[in-house]
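A protein chain is absent from this complex, but the other protein chains hold their places.
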Amino acid sequence: MNIFDNISALDFRYYGRNERIFHKLQPYLSENAMIKYMAKVEAALTKTLAKKGVCSKKIADEVEKATKKITAEEVYQEEDKLKHNIRALVNCIQRKVSDEAKPFVHFTTTSHDIIATADAARYKKFTENVLIPKLIEFEKTLIMLALKEKNTLQVGRTHGQHAVPITFGFALAQYVSRFGRSIIQIKKTGNNLRGKIAGAVGSYNASSLFFNNPVEFERDVLSELNLKASPISTQIPEAEFMSSYIHSIVEGFGVIANLADDMRHLQRSEILEVAEVFGAKQVGSSTMPQKRNPINFENVKSMWKAFMPRIVTLYMDQISEHQRDLTNSASLRFVPEILTAFYLSVSRLNRTMKNLVVDKENLRKNFDMNKGLIVAEPLYILLAAKGHPDAHEIVRQLTLKAQSSKKSLTEIIKKEKSLQPYLKKFNKKQLEIISNPEKYVGIASKKAESACKFWKKELEI
Amino acid sequence: MNIFDNISALDFRYYGRNERIFHKLQPYLSENAMIKYMAKVEAALTKTLAKKGVCSKKIADEVEKATKKITAEEVYQEEDKLKHNIRALVNCIQRKVSDEAKPFVHFTTTSHDIIATADAARYKKFTENVLIPKLIEFEKTLIMLALKEKNTLQVGRTHGQHAVPITFGFALAQYVSRFGRSIIQIKKTGNNLRGKIAGAVGSYNASSLFFNNPVEFERDVLSELNLKASPISTQIPEAEFMSSYIHSIVEGFGVIANLADDMRHLQRSEILEVAEVFGAKQVGSSTMPQKRNPINFENVKSMWKAFMPRIVTLYMDQISEHQRDLTNSASLRFVPEILTAFYLSVSRLNRTMKNLVVDKENLRKNFDMNKGLIVAEPLYILLAAKGHPDAHEIVRQLTLKAQSSKKSLTEIIKKEKSLQPYLKKFNKKQLEIISNPEKYVGIASKKAESACKFWKKELEI
Amino acid sequence: MNIFDNISALDFRYYGRNERIFHKLQPYLSENAMIKYMAKVEAALTKTLAKKGVCSKKIADEVEKATKKITAEEVYQEEDKLKHNIRALVNCIQRKVSDEAKPFVHFTTTSHDIIATADAARYKKFTENVLIPKLIEFEKTLIMLALKEKNTLQVGRTHGQHAVPITFGFALAQYVSRFGRSIIQIKKTGNNLRGKIAGAVGSYNASSLFFNNPVEFERDVLSELNLKASPISTQIPEAEFMSSYIHSIVEGFGVIANLADDMRHLQRSEILEVAEVFGAKQVGSSTMPQKRNPINFENVKSMWKAFMPRIVTLYMDQISEHQRDLTNSASLRFVPEILTAFYLSVSRLNRTMKNLVVDKENLRKNFDMNKGLIVAEPLYILLAAKGHPDAHEIVRQLTLKAQSSKKSLTEIIKKEKSLQPYLKKFNKKQLEIISNPEKYVGIASKKAESACKFWKKELEI
Partner (left out) sequence: MNIFDNISALDFRYYGRNERIFHKLQPYLSENAMIKYMAKVEAALTKTLAKKGVCSKKIADEVEKATKKITAEEVYQEEDKLKHNIRALVNCIQRKVSDEAKPFVHFTTTSHDIIATADAARYKKFTENVLIPKLIEFEKTLIMLALKEKNTLQVGRTHGQHAVPITFGFALAQYVSRFGRSIIQIKKTGNNLRGKIAGAVGSYNASSLFFNNPVEFERDVLSELNLKASPISTQIPEAEFMSSYIHSIVEGFGVIANLADDMRHLQRSEILEVAEVFGAKQVGSSTMPQKRNPINFENVKSMWKAFMPRIVTLYMDQISEHQRDLTNSASLRFVPEILTAFYLSVSRLNRTMKNLVVDKENLRKNFDMNKGLIVAEPLYILLAAKGHPDAHEIVRQLTLKAQSSKKSLTEIIKKEKSLQPYLKKFNKKQLEIISNPEKYVGIASKKAESACKFWKKELEI
């Protein structure tokens, strides 16, 4: 099949053609990976049987060797006949071992022991080996930027309106903090995915035919795969380990979508405080050659819109009748898509933020626009502190006056007689802020620094 | 790339390996199809330019010929350089035509004129040529079954509790009716997908350089593709033609998910009124050889859980800033997945229902279980009609008595003195129903018939 | 209960305290309304029984009179005892009629006959009497604005970037068109809500004890309420009439959310092309007196975020087992919230748009910002049309040059030797556009006009 015959844009566009990304994700999130991991679970099972003396070590070795040769192609061909994917896998392994070894393949387990355990193992490893390192790489980029711009004056914006000053590094630091927390959550929930070797309905019916302590047997099989067992299982592990993991992914996706959206708006023609770097040969628009579009920021937001709603599937999959109905089977096969989309979006945003163009001139120009009004807040507060009985209202009125007369609020204040008794009580620093709104930046820079410092330490980066 | 290296279960499992389905969907829903349709739009554009005298017919022919040779591979290679997919397509076409023809490729249009129009054209054709025929095939299966079983007595169930009798054909007829309506909706909304050739911001800026009536020009280009224009466009057509289409798909998906769920429950061990047919070599469970699982019904429900939530993306994509932000670009690339999943599920359910095993013995057995209580409803109503002042309460009490004494309600009624004056007023047919609950089936059979008749006519099948 | 003891912000804040809105919605969407409508259904039922000769007209009159006296209080008190809301309603009615009339209350129907029919009737009337008039009022506001501003030059924006010119009226016209279509959809689906009088499992078991044609009986009862019957029912009508209705509501909500979002961004400090009118006593911020926030636009977007996802409930409620499980009972009680939120948001947006401040100075200022580059598109297209072999690329390069040299593209073009042979071929109008980018507005004004004209006629307004 030609790659462009695929239906999913992940396969033909975002992952399939990007060699670097393909090599990162294929070993965990492709179907080849799934087959490989299921074979690994079967190998771990027989190995543990041997350790427990149920079969010989020779048999375990034989099975392990066989599992390493399993290909997706042969399993799928066998499944075409049997209409049962795990029985197909088992048959394929059995064909590669001696008659003596055959019975100990898949011994005492049910299909979903293998599937759930393989999924947990591959997502856990993916999280550990591929996802977290990428998230940390991005966190480093954010920290680098936040520190670099910690003193870069920017007008703070609420409701899309100029409010009071911050620094651009402070604005970025909120993402350092929020994304740092997401990394921790993803690490924790990814690391906590659970396998199960508890049999058809979870009560160890089959394994207890052979083991006095089948829970211990389960623990031993899973520890071969570096996994813990679901505290209790039916045919499936407790669903919430997976839904919590995907929640943490989707929540992290929300954080980067927010960042992308923020940057996208800061790149608006009228604002243009930041911009994506633009290749010399890159085309902005097929018809408007002058355009420089924030296509990477837009892509991240768009991917979030495409993948965030899929969490609803996970919540619906929490409901499985009795010891399980199979209505979570096909749906679980789409989980790797969510992981892929998140990885892709973090990668893309990392590349984009790393090369972010920060236009200090425009930052200053935008700041200056309403500079004259910014002092409204400190003025009102200082007036109040100095005893003015109705500070908010008087400042509101003076602001309207400043706007209609196109004068700066500072000027107007200085001429407003009724305020003079209060202004006299202002100390030097306070008077300075009233005259120089750019000083009214609170502890933006320090806060950016402390957030970065915290996460560097927390993540050991 | 090996098929099993893919991430999406659609690509590696459900669509990619099923030759019959692959050949149905690839021409519309793959990326190859998208490139092909975009090239078609470019051809239609130049063709119309020639008709309007902007360029020669020779040029239009040259361009059309070139567009037919376009491959996804070359377009993607070009995009790798330019980072712009439509400019890449245009370059690829231009390379294949004379210098004289080059300027008239993509003439006056913006990228999204091509993309939106191609999407509308391929989804519309897919709906018409592939989806609707499959939906009708399934509707026929349902009609066939509903008519076949129109007289098959079944206990009606509400709240999972035995209520009053119906026929199994009547139960199926609700799906004939609901799915019939879905077909009409999908046909209507699919047929109403809109293209646009209105330029970068939708006000025909470029095309009005050359045409006095650029709306007419747009109409002519689109009519080459059998499409109508969005009434007004920005860079994109009005979003609601697409969201309404996907709503109708998702709503149809809900109908079949309901049917699948219904059948799944009727196949429960304790009920077993229907069953999926089971291949002689098929394996039910990897460890419980006796199991016969409703895996196809389960699969349909599971696919619904995986795809229904994706409608939320379409609703979010209704919001696009000003003349458009690009945050609906990546997300729109995932629409074919929804169409694929729906087609797959209808196909699967069609195969399964066609071969549905209906177990009349069990239908009867289940009916008989609470047969003695079924007469409660007609009794209460008839008593009321004959003047009993508190019919519901007396019947409720007698029912409790029947349950505790394990007698049939009919027996108890006949011995209940206080009822005799009323029972005397019952006519023959009414008395018969009180004694033979299976007669209390209303017009189930007739209603099944009339629903089938209606939809046969409506859909001309 | 004090109004502020309520949990829902609809009840204590948005609807409950707004007298005008309260009086519009209470008669349809409150629980009092629901009880009233259910009583109406019971009255229609007995009335039809009388017409069919099953009971006397006197009885029907008695029942009708009784139903008019029913209060929510008494029904709920009765329900507290019985734990069954419809039996409670029936008891309350029966208490108010003669013994002779009692049996004919609720005769042959099941609870959900009453509930589903009452819901359909009240939502239909609400749509017709309250919602559609409000939607049309808003459509009129939009048309008024679009026509008023049809010639107001505005820079078109894609990706948040200045693209090519439009008019502000044209920008608004897309909402005239999209919202117009929404009105039609809501009207159609609201008008098409269906009742049912088909009994406990939908096969008319009870009513066929008395009528040869129970379908006709159902039709007659429903026509008293100006409703049509669900084509087929189980215990419930076909779910898709309701899900389609709510889809059309949610889709319309998406349109106004987009408009609100658009305006919100146009009110940004750096753009400020429009602004919400601001009361003389209104407070912008509790701490920044200078702020003028787009709080109404924000509210509309926020309400959309709170209510759009609830459509998922409707899709889940399509699935009901066999002749019905009751898991759609509580969830259906929340449908009025969606209708309320939509009505509130349209009302709010109507008020806000009616008084929209359009700042023509800023519109012009923003337009002028990149005026020098806007000609890139027409230039490239005209060069191509005049035979330039690589028009897009040359214009792209000149644009970069213009940007780096801070000159206007027009200037640079005029000095670029290689272009002179082509420029000579431009006609007068074409040369004019190259020099006066504000003329490059396509048919924006005309298109705004035609959209308004179309919807005025279509909606007869």
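Letters A, B and C mark the chains in the order given here, with residues in each chain numbered from 1 onward.
Assume a contact is a pair of C-beta atoms (placed from the backbone, for glycine too) under 8 Å apart; a residue touches a chain by one contact, two chains touch by 3 or more.
Since the model is a prediction, treat every value here as computed from it, not as a measurement.
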Point to revise | Absent-chain contact - pick from A:204, A:297 or A:367 | key: A:204
Point to revise | Listed residues C:220, C:317, C:377 or C:449, member touching the removed chain | key: C:317
Study note, to complete from the structure: Had the left-out chain been drawn, it would touch chain B at residues 155, 157-164, 264-265, 267-271, 283-295, 298, 312, 316, 366, 369-370, 373-374, 376-377, 380-381, 392, 395-396, 399, 402-403, 409
Practice item. In the full complex, which bits of chain C touch the chain not displayed? Write them out. Key: 1-13, 15-17, 22, 25-26, 29-32, 35, 72-73, 76, 81-84, 86-87, 90, 106, 108-111, 199-200, 206, 264, 279, 281-288, 293-295, 298-299, 301-303, 305-306, 308-313, 316-317, 325-331, 333-334, 336-337, 340
Revision key, fill the gap. Touch rule applied to chain A and the missing chain gives residues 54, 87, 99-100, 102-104, 107-108, 156-160, 163-167, 170-171, 173-174, 176-178, 181-182, 185, 199-210, 214-215, 231-235, 238-240, 243-244, 247, 250-251, 254-255, 257-258, 261-262, 265-266, 308-309, 311-312, 315-316, 318-326, 377-378, 381-392, 430, 433, 440-444, 447, 451, 454
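Everything below uses one rule, namely that only the chains that are shown with their structure count from here on.
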Exercise for review: Please compute the C-alpha centroid of chain B, do the same for chain C, then give the distance between them in whole Å.
Suggested key: 24
Revision key, fill the gap. By the touch definition above, chain C meets two or more other chains at residues 157-160, 163-164, 265, 312, 316, 377, 381, 392
